[in-house]
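The structure is given below, and queries will be raised subsequently.
Note that this complex is displayed minus one protein chain, with the remaining chains in position.
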Amino acid sequence: MLNIAVIGYGYWGPNMVRNFNEFGGTCVKYVCDQDEKQLARVKALYPAVALTSNLDEVLNDPDIDAISIATPVSTHFEIALKALEAGKHVLVEKPITDSSEKAEKLIETAIKYGKVLMVDHTFPYTGAVRKIKELIEKGDLGDIYYYDSIRVNLGLFQRDVDVIWDLAVHDLSIIDYILPHQPIAVSATGMSHVEGQPENIAYLTLFFSNNTIVHINVNWLAPVKVRLTLIGGTKKMIVYDDLEQSEKVKVYDKGIVIRSDDQDSLNRVRIEYRTGDMVAPRLESREPLEVEAEHILSCVRNRTRPRADGEAGYRVTRILEAAQRSIQRSGAPVCLEGD
Amino acid sequence: MLNIAVIGYGYWGPNMVRNFNEFGGTCVKYVCDQDEKQLARVKALYPAVALTSNLDEVLNDPDIDAISIATPVSTHFEIALKALEAGKHVLVEKPITDSSEKAEKLIETAIKYGKVLMVDHTFPYTGAVRKIKELIEKGDLGDIYYYDSIRVNLGLFQRDVDVIWDLAVHDLSIIDYILPHQPIAVSATGMSHVEGQPENIAYLTLFFSNNTIVHINVNWLAPVKVRLTLIGGTKKMIVYDDLEQSEKVKVYDKGIVIRSDDQDSLNRVRIEYRTGDMVAPRLESREPLEVEAEHILSCVRNRTRPRADGEAGYRVTRILEAAQRSIQRSGAPVCLEGD
Amino acid sequence: MLNIAVIGYGYWGPNMVRNFNEFGGTCVKYVCDQDEKQLARVKALYPAVALTSNLDEVLNDPDIDAISIATPVSTHFEIALKALEAGKHVLVEKPITDSSEKAEKLIETAIKYGKVLMVDHTFPYTGAVRKIKELIEKGDLGDIYYYDSIRVNLGLFQRDVDVIWDLAVHDLSIIDYILPHQPIAVSATGMSHVEGQPENIAYLTLFFSNNTIVHINVNWLAPVKVRLTLIGGTKKMIVYDDLEQSEKVKVYDKGIVIRSDDQDSLNRVRIEYRTGDMVAPRLESREPLEVEAEHILSCVRNRTRPRADGEAGYRVTRILEAAQRSIQRSGAPVCLEGD
Partner (left out) sequence: MLNIAVIGYGYWGPNMVRNFNEFGGTCVKYVCDQDEKQLARVKALYPAVALTSNLDEVLNDPDIDAISIATPVSTHFEIALKALEAGKHVLVEKPITDSSEKAEKLIETAIKYGKVLMVDHTFPYTGAVRKIKELIEKGDLGDIYYYDSIRVNLGLFQRDVDVIWDLAVHDLSIIDYILPHQPIAVSATGMSHVEGQPENIAYLTLFFSNNTIVHINVNWLAPVKVRLTLIGGTKKMIVYDDLEQSEKVKVYDKGIVIRSDDQDSLNRVRIEYRTGDMVAPRLESREPLEVEAEHILSCVRNRTRPRADGEAGYRVTRILEAAQRSIQRSGAPVCLEGD
């Protein structure tokens, strides 16, 4: 049994508490929040859970094995660092920190103290994304031509992050999980429509060393909610609509066949189209956070690396930082040096 | 009665012939094509129409008032130029030419010979786009935050143009028609997935002198066909789905209200959401080419400027050229000098 | 403050408990269920609520003002009767009882003891159905031609009721609420596909004294979930899709105009079509059970008649009984005598 303290009971914290409670192998001992009102909500639902606004009280309790952080992004680093130094395993809500430098520091600290550092990249734990990864790894799609996502709605304007750090982080955590390579450069554009506020609309293009291209469209000011991702491969293509009730992932046996009419000229290729059946595979329907609870438990027990570890959190923040720099330069590409 | 010769009877030419024939005020006298097979198709359907593979024969016929060009883009300029110099009015399929320089030359020639030069930007003649322009001009949307379009399908790979010149040109002709301002810079990214071929996937961002932003997503390699445009304004927002049978344009009474909690700090604004009814206005259902036929006739008669004239064609080609340059620079912005 | 005991904590009971707890004016004092496991679930979530498997204990508690019944249909009558005789107000989940005769008995008893008898017809408390009733009452739709509903999915096969008593009851409660007249006859057909089990698929047609017609299609064995209702009127028509996220109700300004070409012959009428805008009005989004909680409170306080009272429950059960008889006669119409 893994004893967990959940820090922050705002938007995401309640889901963490509910899931760690319902899942057999984990148990929520504390909920820590600065807001008395939030703690009262916990008391009504979970009378057995200890409540506090004092983080140190939690960290000093030897019964606590792990800390689950769902506070504002700007506070992730400080809390996670103290928790690791106090010898606790750490699960941090995405994004892991508000800078890649801080993410690196957390990774080092986790290694130094031999603790599990896991970032709560939710989508890699969904049935849909796991099925997509499975199809890519089996080679069903062939080589990946592109990943093209639109993630828009009339959204909660965030105070401390822009739309990239709020929404694009989801797609970045997905491609970090499903694609075999890392991007080498980013071009991003965006706009703020509220004076003095961060970007509420943005477009990212990621370049790779091969001819894969990734594009992400995020928008807090859309009249309708859209969660649509197209993935094109040399063999098959996927339409992933996260708003669909049951058929979230549709696999199309479609593509092009390139015939070179005469050998000595590439301009003379003939492109033919191929169309076969469409299949919407049955998806695992367990709640992602339950899968995560199970995963962190086994990582702690077996000292294994989490699916989404500190490194994954770091890679994502580096892309987010590069995208922000590119936006400031109206789309001029920014290299992800060191890749 | 306006006597017309249609040059090129491939993909679009047949629509031109059918519409100019059905419309009362115009009459197709000639169809000119290099391919005997195509001319045979015309003969079967329109026995009265003269057939030729010789452009000069058409241009030398004094009975011909106007030339309608539906040949490959690379040939638009030469044919249009000869036609204007022969004293014919000219309608050119989009894009007007394969370079803005040639477009300028056509504009000058049209002025010199006092002839109508009209580019076949189809969408501004559809009921949907005309309704959107009407709503914007009436101020129903308020100031425009963004125009965001996705125009993808498993498409005809073109030989002589890339996906931008083939698909993005539609959105560029739409914004040229509906938006009050011209873009000042372009950032574009894209990729070719067939060696030696032009880009088959591309993303354009257009910047304006105000905080309007335009984004266009075009793709020849998508498993499904999508024609979806979101338009956000300070007052209302539009979802324009061109694949919808009847409700192509949906107007959402949605938006944000910005309240500044205290005067001396903009960071302290509070953003509230507003949601009202959605209205799908009834749209005019006439075929665009019929509206165009009527339009060119009245332009010729009244010596008035076409809705989509040479200047519009020129502005669109300039943006296309800038987008291509930006793609070669991985998204680095390219200014549209002189705006 | 209205003190409530919820009887039955299976599928619907938990919603009742949650809503009566969250709503300010009501408070859940007891939950009564035969199943210890269910009571344990209550204990975990609501430690303050008293638990019992003994109905009399609840009915004998003078602090209890009202009983909310969410037990199997076959037990509704006995529990409701005892509760009314014990001087408690009663809310019964739909359908009110398993026979119209029992429903009549409950109505008499409620009158005799001067207590509120309310049936939990959920849909009349939804924003969608309330908006539809508002539009009909304002005369926006004109006279009602038809109400045509399809309510199918791969559903929970019920043991004690067939698909009509399980699903069609929703549509019957809706038309009882929104239509100005009562049906005079029913024709119904159906089939059981599991030997020895009640009908799992059924089709109802309701006739009225005017030319209104109501049709209901219910099915427990459908591969997809559909909740689609078409309502046609002389002036406007409605598409009500309960699975839509936001635009559940779409009002179409469509219809026919009947022109009689010459007076002396009705066969010679000319029918023309009319098409205008479509409007999806903004809907109230409060949870129905919260609205119901507020409603029963005001009914108790002001001794007013509930929107869905015992009479409504009785009218619905009479139609259900008639439909069952018609199904046994392969669709032969059954009169709703006394209407």
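Annotations
First chain written, first letter: the chains are A, B and C, and each begins at residue 1.
In this text, a residue touches a chain if its C-beta (ideal position, glycine included) is under 8 Å from a C-beta of that chain, and two chains touch if they have at least 3 such contacts.
These numbers come from a predicted model, not from an experiment.
From the options C:2, C:45, C:81 or C:230, the residue with contact to the unseen chain in the full assembly is C:230. Considering C:18, C:82 or C:215, the position touching the chain not shown turns out to be C:215 (whole complex).
Residue-level contact of chain A with the missing chain is found at 246-247, 253, 275-282.
Contact between chain C and the absent chain runs through residues 145-146, 148, 150, 152, 154, 157, 159, 185, 187, 189-197, 201, 203, 205, 207, 211, 213, 215, 217, 219, 221-224, 230, 232, 237-239, 250, 252, 254-256, 258, 266-267, 269, 271, 273, 275, 326, 329-333. The set of chain B residues touching the chain not shown comprises 45, 47, 224-225, 243, 245-246.
Going forward, only the chains that are shown with their structure count from here on.
Remark: chain A and chain B have CA centroids separated by 38 Å (rounded to whole angstrom). Work out the mean CA point of chain B and of chain C, and you get 52 Å between them. Here the CA centre of chain A is 42 Å from the CA centre of chain C. In chain C, the positions touching at least two other chains are 246.
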